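Here's the structure we're looking at; comments come further down.
The other protein chains are all here in position, but one chain of the complex has been omitted.
By letter and in written order, the chains are A and B; residue numbering begins at 1 in each of them.
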Amino acid sequence: MFADRSFRAVGKPLPRNEDQRLITGRGRFSDDFSLPGQVWAAMVRSPHPHARIIGIDFAEAMALPGVLGVYTGADGLRDRLRPIPHNPVPSTKYDVKLTGRNGTAVFIGPHHLLPHDKARHVGEAVAMVVAETLEQAQTAAEHVAVDYEVLAWVADTSQAAEPDAPKVWDELPDNILVDSTFGDIAATDAAFAEAAHVVSMKSHIGRVTGVPLEPRAALGSYDGETGRYTLYAGSGGAVRQKHELAYVLGEEPDRVRVLSFDVGGNFGTRNRAYVEFGLVLWASRKLGRPVKFRAERSECFLTDYQGRDLVTEVSLAIDKNGRFLAMRASNLSNVGARCVSLSPLSKGSGLITGSYDIPVATLRSRAVFSNTMPTQAYRSSGRPEVTFAIERLVDKAARELGFDRLELRRRNLVQPAQMPYTNAVDSMYDSGEYELNMDRALRLADWEGFAQRRAEARSRGKLLGLGFANYVESSIGSPKERADLIVHRDGFEVVIGTQPAGQGHETSFAQVTADLLGVPFESVKITLGDTDVVSAGGGTHSGRSMRHASAVIALGVEDLIAKGKALMAHLVGTPPTMIRFEDGVFSAIDTNQALTWLELAQQAEREDLPPELRGGLRVRRDNEMHAPVFPNGTCICEIEIDPETGGVDIKRYTTVDDVGRCINPLIVHGQTHGGIAQGVGQALWESFTLDPSSGQPLAGSFMDYGMPRFDNLPSFKTQIVEVLSPTNPFGVKAGGEGGTTPAPAVIMSAIEDALSEFGPPTIDMPATPAKIWSAIHERPRTKSLSDTVR
Amino acid sequence: MKHIDLKVNGVPISRDVDDETLLAVFLREHLGLTGTHVGCDTTQCGCCVVHLNGTSVKSCTVLAVQAEGGDVTTIEGLARDGVLHPVQEAFHQCHALQCGFCTPGMIMAAVDLIETHPEPLTEAIVREEMEGNLCRCTGYHNIVKAILSAAQVMKPAKTASE
Partner (left out) sequence: MAMYPVHYNRPVDLEEALRLFTERDDATYLSGGHTLLPTLKQRLAHPSDLIDLSVLAELRGIRLDDKIISIGTTTVHADVAASPIVRQWIPALSGLAGSIGDRHVRHRGTIGGSVANNDPAADYPSAVLGLGATVVTDRRRIAADAYFVSLFETALEQGEIITRIEFPIPDQAGYAKFRSPASRYAVAAVFVSKSGSKVRVAVTGAGAAGVFRAHAIEEALELDFRADAVALGQIDRAALLGDLNGTPEYRANLIAVLVRRALGHLGEARSYK
């Protein structure tokens, strides 16, 4: 639609509208809200990974000062609270369709606000204490005595999939909730049988947690007179959570108002409702007072929805010339104690062949329950895992078969002429220039100059490694979006149902709107987050927002222009066909009568208009789009290893990212930077693991959970490429997650390259200094370190 | 319960507080200055950084009573008469914030760094000196740029060229 149009605001690196309040301390985050008479909630959490709840004795707690109530799962059942309708099985038109064994429905494990039967992971809330102050609530929670019958538990992903593993849910014969197979088995087997070479690899991409810096918080209140609930809580989609929480409470959706204003990071962790959101609403009704919950950072580590945790076995069949013939993959996703989202498994499943033209494949996708915190989408849900699998496998093939790793890739890339390209698991890539991405990245990263840099590092006793990874990823997301476009006397407003947590929607959406309306960028305001104003919308996840917003706004502007023309025609007394709209001005052809939007909006308030033109200059537009888009790119990094300590220093990090049309490069580069940090974090520092003997989490705070920081990351070289997508009016793909997608692969590729003379090393992520040192010094090797390093 | 008198953003404040009240909680919940944020419980994230008696401190690890008689500056007190501080302006121009949660502490930390560091700032120095502030959104790249840019404005003679 807009392929050839030139824009004034779209495409410009405009600094953001949302900054003013955020840099002066006037943001409105969840914990910033308070209501008169509010009281505090604290959770009693299970110390056991798996235990039956025999009884809960809270007499002592109730007697403590300030305590107003203690609530359990039994109370919830009595009040007929329903489980949270997470709706975890991806079901939009192009989502990979996951099923239980033999095509059966997926058993997801119901999510009551408080369980009545068992605690199924360490940290699961089994009771809520409400008291006048936070200190009183937390102290009383310490005095709630829960009688547990400790049960056998399982946390490890592969172990949980064993037939005799302790069962998390009695409703299933084991812990396998999803077992689906895709692709052409016969053709895959035939290709493997004939192939000159087969290369295989098994990896466990471990569990991490999102760590948005704002701990989750919720303030719930109930108005006895109106019968309405109000919830202040940052989320990934206020509209969705309104409907979910209304369902939990057994209320009509219009009884619940959710306010989600400034959100301190999401990355997927807030895309599903937390039990505390429902609990504070329920408690506020029972007590007749507003109830506030604020998670400690330790509670966030323990009970934020977590990310990744995939065991993947992949094999590639290759002919003697290095052409990829077929692929086999078996992916096992650890969903945790219950299933809140199968997005990682589903999204990853559609992309196992990556950027390469692999004609046939077979994929077995399984999901397993375990006694761990539930996992869900986390920055680039599912794609870093499968990108890691295919890219590391290609590196392995190059190494074992004697091909150059770049040449082997070039030989097999999907070519532009093949677009739109349907891969072997039925994902239709929309557009992309994969080999050009490679060429650009190689130039930007000064690939040719690496040998000299490696020699220089060696002269200082250091090992420099060069990592490479291509990626293609997908953006699907909720297919529906709604925008209200309103022309006020003094400016323009767009009400829309996305839910940013830093992506800059108040700016980029204003850019799109301003250009389409032909008005200054400064005159457009974007309204988000209050479900009494935002009536519908898909929230923000999966890179969907810019694509859906720009499309629905474009359609809405068309409607608004038509309405403007009709109004102008009425005012001037001519047919609407005689009205021209250009550059923000409506004019009657062959006259000098012209009105701007704002002038027209004033006229729209007149009482003497015919009924169909009354009600102000505004439209509501819904849109539904199902076609996924496929951002893609190339990533190169250089890592210097200190062989004496195993210490790691990232010297260079270069990316080329095809995001489709880039509405605001300042914002998109920022998204790439942040995405890189999260992907690198998983590769080098982050791991949420449990002690194998006790099931207790080993990382409960920033003392144990390593984070990307100022001093362990370099500045990046990021280049944006715009190969428009044919699937939506602006040609947008997505720019929010491409930084993360190739990062684990490229980091491990660089480390492997640095240690190639000892190699290949098998280092599991996170590649900590201790592990790297061990890979160098504690394994049988062909040369001694002192021979090779000065 | 103690009575404390102190200055916050130049305004004399007089309040009764529980002895165990943290300065961060005092600012947020007693004074309604919610710009200062709490992001962790192990004194590591830096979201709560304010200035106390002229230096940056993590307000989550200072008792309000320890600020008695002192001078506190929070993010709300940085802009003067509606004019943004050069660090605030640099953060805006350089896109050094996304969700904005770490931003108040980050800005206060940066102001302290630029004002007090004895040597001209370089990227390496900024990265080392800012390690007490976490950001999950930006990857730090633009924050480094913003701090170096603001340093140029605040101390033009003392900023090393990179």
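Just so we're on the same page, a contact is a pair of C-beta atoms (placed from the backbone, for glycine too) under 8 Å apart; a residue touches a chain by one contact, two chains touch by 3 or more.
None of the values given here were measured: they were computed from a predicted structure.
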item: Residue of A:79, A:135, A:439 or A:599 in touch with the missing chain, whole complex considered; value: A:135
item: Hidden-chain contact residue, picked from the options A:77, A:196 or A:703; value: A:703
item: Touch residues of subunit A, complete complex, unshown partner; value: 133-135, 138-139, 142, 296, 298, 642, 644-649, 684-685, 698-699, 702-707, 711-712, 768-770, 773-774, 777-778
item: Contact footprint on subunit B, counting only the chain that is left out; value: 2, 18-20, 22, 41-44, 46, 49, 55-58, 60-63, 65-66, 109, 112-113, 129, 131-133
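The definition used in the following text is that only the chains that are shown with their structure count from here on.
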item: Subunit A residues touching subunit B - in the complex, by the definition given at the top; value: 15-16, 18-27, 29, 31-32, 34, 210-215, 262-267, 296-298, 501-504, 666-667, 669-678, 701-703, 707-711, 713, 715-716, 739
item: List of subunit B residues in touch with subunit A within their complex; value: 28-29, 33-42, 44-45, 47, 74-76, 78-79, 84, 88, 91-93, 95, 97-104, 107, 123, 126-128, 130-131, 133-144
